[in-house]
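Every protein chain of the complex appears in place save one, which is left out.
A, B and C label the chains in the order they appear, each numbered from 1.
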Amino acid sequence: MNEFEQEAKKYFSKNVTDRDRAIFEGAITLGAIFHQFIGTPVKNDPKTIEALEKSIELSMSCQPYIEKVDAKIVPSKLKSGEHSYDYSELKGENLVIKVISKYGNVRVHSRMKYIDELDFPLMYIENIEE
Amino acid sequence: MNEFEQEAKKYFSKNVTDRDRAIFEGAITLGAIFHQFIGTPVKNDPKTIEALEKSIELSMSCQPYIEKVDAKIVPSKLKSGEHSYDYSELKGENLVIKVISKYGNVRVHSRMKYIDELDFPLMYIENIEE
Amino acid sequence: MNEFEQEAKKYFSKNVTDRDRAIFEGAITLGAIFHQFIGTPVKNDPKTIEALEKSIELSMSCQPYIEKVDAKIVPSKLKSGEHSYDYSELKGENLVIKVISKYGNVRVHSRMKYIDELDFPLMYIENIEE
Partner (left out) sequence: MNEFEQEAKKYFSKNVTDRDRAIFEGAITLGAIFHQFIGTPVKNDPKTIEALEKSIELSMSCQPYIEKVDAKIVPSKLKSGEHSYDYSELKGENLVIKVISKYGNVRVHSRMKYIDELDFPLMYIENIEE
């Protein structure tokens, strides 16, 4: 842990464990991805979709203690770009995200996907490895 | 816990505790606030600042298991609105956030504030009450 | 026109008229509102809706040559907040915006509203007063 990471750690409550911290950092990134990219124009075109997925993955991997971000834009509900108004704004229902965060020896797999039964883009913890 | 909350819980790993969950939900909201509102035009005017603080607090309190959101916009670095180009885009350095999340019997106090030594708007866990 | 506005004007092409400029400034603000606020959590609750409308109006009125912003969030398609997952992300279909921009003696009324026939939140120029 370098001096900046030491400095940051001082602000956390003393009873925060590595597990707590790994969960915390992964969840921040899920919330961040959703609220940064929702609303972006997108159409059902592989190049546009891939560029957006890649920029989500690379930019959001900059965040602290994020090991990997995987973003998939589900094309099935996207408009196809056949005329000037035939495109979509990216919504929670179009986006599947996996985030792996790691702090100390704990690795957390967090996800977001749209759940039909809830009509909601649910964020959840898929697995905690200690 | 109602049927929707039961349904959501199914997606979480079985070894996720109430503490894990309370941390997770609070952190999502911190990440969400930052990436939703950063970039919003704002000037050093009490009415504009208050309106923005209040909308952050009320909208972000909609998120799951969030008990309270407190948002303060620090006016000292904001431009004052004296001519057409004299306003600021909201940045991490202008924003102080407190989020209280609660799941089961666990209450987590999460915060964001700008830390000079890091030149970074640090998100951290201030306290976990069990 | 003060020195900053003079300075800004230098960057514009010489053949840009006051009418051009009034249209330009109003349209920027329409695009800005949509992409800043889409995705914000919101539920069908008058206090939350009003706070969000007011913050859109006041923050976006900071932009250059904007005389007035009027934002209405249409509650009919918003979830009602009865359980943890019962809220909406603000979408183009929920938002009606009016922007009045003024440059020199030209005043432009720009709008955004969702058009069923287009399934699209259309931005358009309602009136130009010269």
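Rule of thumb we're sticking to: a residue touches a chain if its C-beta (ideal position, glycine included) is under 8 Å from a C-beta of that chain, and two chains touch if they have at least 3 such contacts.
All values reported here derive from a predicted model rather than from experimental measurement.
Only one of A:T40, A:N94 or A:S110 touches the absent chain when the whole complex is considered: A:T40. Residues of subunit B in touch with the missing chain: 34-35, 38-40, 85, 89, 91-92, 118, 120-122. Looking at subunit A, the residues touching the absent chain are 2, 4-5, 8, 32, 36, 39-43, 47-48, 51-52, 54-60, 62-65, 81, 83-87. Where subunit C meets the chain that is not shown, the touching residues are 4, 7-8, 11-13, 15-16, 19-21, 23-36, 110-111, 115, 117-118, 120, 122-128.
Keep this in mind: only the chains that are shown with their structure count from here on.
Work out the mean CA point of subunit A and of subunit B, and you get 17 Å between them.
One finds 24 Å separating the Cα centroids of subunit B and subunit C. Centroids built from CA atoms put subunit C at 28 Å from subunit A. In subunit C, 39, 85 are the positions where the chain touches two or more neighbouring chains simultaneously.
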